[in-house]
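In this view, the complex is presented without one of its protein chains, the others remaining in place.
As written, the chain order gives the labels A, B and C, with residue 1 at the start of each chain.
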Amino acid sequence: MKKSGEELIKLIDIIPDESAKEGEYGLIELASIADSREVRNDDIVFAGTGLPMLGMMTANMLHAPNATLIFEAGIVDGKSMHIPMSVSDQRACYMASSLGGLVDIFGTYLQSGFVTLGFLGGAAIDKYGGTNATCIGDYHNPQHRFPGSGGAGDIGSLSARIVYFIIQEKRRFVEKNEFTTTVGWWCNDWKTGKWRPKKEIYRDTIFADTGPSAVITNMAVFRFDDSGIMYLDTVHPGVTVEQVKENCGFELNVSMVSGETTSPTYKELFILREVVDPEGIFLPIAPEYPSDIKEIIEKA
Amino acid sequence: MKKSGEELIKLIDIIPDESAKEGEYGLIELASIADSREVRNDDIVFAGTGLPMLGMMTANMLHAPNATLIFEAGIVDGKSMHIPMSVSDQRACYMASSLGGLVDIFGTYLQSGFVTLGFLGGAAIDKYGGTNATCIGDYHNPQHRFPGSGGAGDIGSLSARIVYFIIQEKRRFVEKNEFTTTVGWWCNDWKTGKWRPKKEIYRDTIFADTGPSAVITNMAVFRFDDSGIMYLDTVHPGVTVEQVKENCGFELNVSMVSGETTSPTYKELFILREVVDPEGIFLPIAPEYPSDIKEIIEKA
Amino acid sequence: MLRFRTRKKTEILSLEEAVKKYMHDGACIAHGGFTSFARKPAAFVWETIRQGFKDFHVVEKGGGYTTFMLRATKRIKIEESCWFGWGEMVGKLDVNFEKQFKSKEITTAEYSHGGMSMRLLAGAMGIPFIPYYGVMGSDIYNPECDQFEKEELRDGKNPRIARKKFLQMEDPFYGEGTLYLLPALRPEIAIIHVPKAGDKGTARWEGVSSTDKELIFACDKLILTCEEIVSEEKMRENPTQNQIPSFAVDAIVECRWGAHPTGVPFYYDYDAKFMQDINKASMTEEGMKAWLDEWVFGPKNWGEYLKKLGVERLEGLRVSSTTGYSNKLMRGRVAPPNITEPLSVIKSGF
Partner (left out) sequence: MLRFRTRKKTEILSLEEAVKKYMHDGACIAHGGFTSFARKPAAFVWETIRQGFKDFHVVEKGGGYTTFMLRATKRIKIEESCWFGWGEMVGKLDVNFEKQFKSKEITTAEYSHGGMSMRLLAGAMGIPFIPYYGVMGSDIYNPECDQFEKEELRDGKNPRIARKKFLQMEDPFYGEGTLYLLPALRPEIAIIHVPKAGDKGTARWEGVSSTDKELIFACDKLILTCEEIVSEEKMRENPTQNQIPSFAVDAIVECRWGAHPTGVPFYYDYDAKFMQDINKASMTEEGMKAWLDEWVFGPKNWGEYLKKLGVERLEGLRVSSTTGYSNKLMRGRVAPPNITEPLSVIKSGF
């Protein structure tokens, strides 16, 4: 589909805000849109490479036009015309408010509390919401060794809320990480070496209240209870609670399921596909639009 | 004298490099030129407002064209066409290499050891080379209260060499400062409260070796002996050792006088008057040039 | 201080509105710019004095025209600084500071420029302290010279005053001996004057930064006064040149000549003559009062102040677009030479 900018803008207005049906969207699309709904209009969002970008940029086109996006290489509030492949891609710098470096972004904006939403991908998460980007097995003699923290550790401990995007697999949803790269609601108290709720270790500091707020996967949305343990909140349309449990490596609390994840609307799908990632950098090939939507698009 | 830039440059070449005679220059001029001779071509010079600027800019036109000048407001290697009235004057920024702020200048360049020469004015100095820019009398109930350190304290403790420019008066050359703003070769060891040589307190650190290298006044040039005590090195032409002693508030060591301060040359005076401060911002009205020099200037 | 904030919706206010909305008695304030030369928020402080706010806790890297004015009108109670003078063109001494220090109307915490800069950097980064090597052995670090301690201000009750002036510590990492730990500075309200701001907050300056880059983030609330508000889009054409990101700005006030009598590079030069006149006036109480009545309390508003300055004076401060300052301004005994290339460069290059 080759449309001009103005045509796309016009189409955003006229494409219906109705829920799409199962099969009319991919699960990555559904998850990206669920991700986008976590963004509030007054958020300052620190996003990692990949799918978090999709969610944020979709939100910017819809309910959160004023949410500010920052990227770790130094970019504040860029207005991308083409989706960046990385947080340092020059595409992310276009029409930015300012460009600095990591000391600005991590040392200043993040560490002094400007970031209200950390938006991260992750390879593996445990039931406390901690993530592991470092290794499987003993640290010094691992079976697998990954790149390590990058900015995730910092973003994950210094943002007011943190939302993860993770592929739902048994090996990625574990009882307790072998290596905690980014802390969740429980962590080691290094003074005593004890595994304790973060709220207790950092009582009376702001760190008591920072932590993961949601985990979004290709199958479901998870949140955290008062004791800092992950529970299943909603399952994506067409996915059963049983399927989620099968793809989770720990005993999942399913007693608080609030229902089905809201389906994406055609408008959201249109924005995600045609405005945010029309090059198909992060999105796999999408199902076709239903014929009435296709007609609207073609007529424009 | 209204001369174009090219005419001035030409004159610098042809005005003789001969010593001027007493009465042909003011003592501030003599002192500024003595100051300029402390600058080496490979120095990075951190200069304060006023007379230190004159010395540095004169040196830049003569024997130290590559010496780099930095100013505390954030300016690196500016090429002024008009002398700045302050270290933040936009006149100092012209053709600078970079412009930053105090964190760059003090936190980075100075603190990580780039500055080889601190070039300072001062209100009062003691025989250890410490200066007082803060108060006379008890700190909490002073007779006189001055503006305080500014950048002088930092420059005076973190530059490899420090050269002071101070007006020679009994009350300005004291046995021991009532308040040490900038440390000299002796200072208080705050762990014990004892007044000790800095070399001992900071043994094995680089601070053992940073300190005042020369004090230049309108009457003389002073240096420091191995025990960190100021001694008279040279007296300016026409000034006697006795006169210097009369204008010094402590028992001055005059046993190491090496002779007379070298007189300024006509070339140096010409540069100082016509190139560095032709507006007469810091320099008082100068004596006339002798007739042969005047003729050279007028002919050009 | 990690404290979560929501995205600030930058608001555009008049000078009167901004002072009224953000200032209050006892506020902990900080000004951008440098001494009496560069980008001091003069108009904002002028209006603050007119509206009667007082008892300020001023934290500032170096004083200058704005602290001089606040002292002249006895509005400062607590001052953390590294230089309590003003105008280098008037001999640097502020007689009112000397008086109020001696009479204990002003209580001070005193550091050096490097120390205050590092403290602001720590404030900007949200860390409670930072190591610094500067001025070891100085009486600045004499425990007996801590007025805050003496006045019992270090009891932890005021969240903007650190419990200690400094600490000494041995370097445990590289064995480099003793250094100081200095507490962060965290002003409540910072006011920075910039030449240009976008209508959503993105802003920039040219020339020296002073400690403005740190102030932006060390404070809780940031007010920009500026020579002109331009479209946000225009500011974003060259984001590398913007020092202030939009999300950090609470309010913007458009105020022409808002830094007078200090200068704004590429907009207007400093008015040395004007400051020399005030300094003379400040030598006596009556002189200062007359000056304040005429120049601060007299004019109906900032526009009237500018009218009173008059065209000739303002025209005299007009800058060259090449150098950013006035090549013609009479500053010393003799008019400036007509030079268009630095002679040091002609003579021996860079």
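Basically, a residue touches a chain if its C-beta (ideal position, glycine included) is under 8 Å from a C-beta of that chain, and two chains touch if they have at least 3 such contacts.
All figures in this text were calculated on a predicted structure; none of them were measured in a lab.
Shown chains touched by the hidden chain across the complete assembly: A, B, C.
Checked against the full complex, the candidates B:93, B:133, B:244 or B:297 give a single residue touching the omitted chain, namely B:93. Contact with the omitted chain, checked across C:32, C:115, C:207 or C:258, is made by C:207.
Of the options A:116, A:157 or A:234, the residue whose C-beta touches the omitted chain is A:157.
Contact between chain A and the absent chain runs through residues 2-6, 8-9, 12, 49-50, 57, 60-61, 65-66, 72-75, 77, 79-82, 85-86, 88-91, 93-95, 99-104, 106-107, 110-111, 134, 139-142, 144-154, 156-158, 179-183, 187-191, 198, 201-202, 204-205, 207, 275, 277-281, 285. Along chain B, the points of touch with the absent chain fall at residues 42-44, 66-68, 76-79, 93, 95-99, 107-109, 111-114, 116, 158, 160, 205-207. Listed for chain C, the residues touching the missing chain in the whole complex are 1-2, 122, 126-133, 156, 159, 162-164, 167, 171-176, 179, 181, 183-184, 198, 200, 206-207, 232-233, 236, 240-241, 246, 345, 349-350.
Rule of thumb we're sticking to: only the chains that are shown with their structure count from here on.
Chain-to-chain contact here is organised linearly: an open path runs through the chains from one end to the other.
A straight line joining the Cα centres of chain B and chain C is 27 Å long. Residue positions of chain B touching 2 or more other chains: none. Multi-chain contact residues of chain C (touching two or more other chains) are absent.
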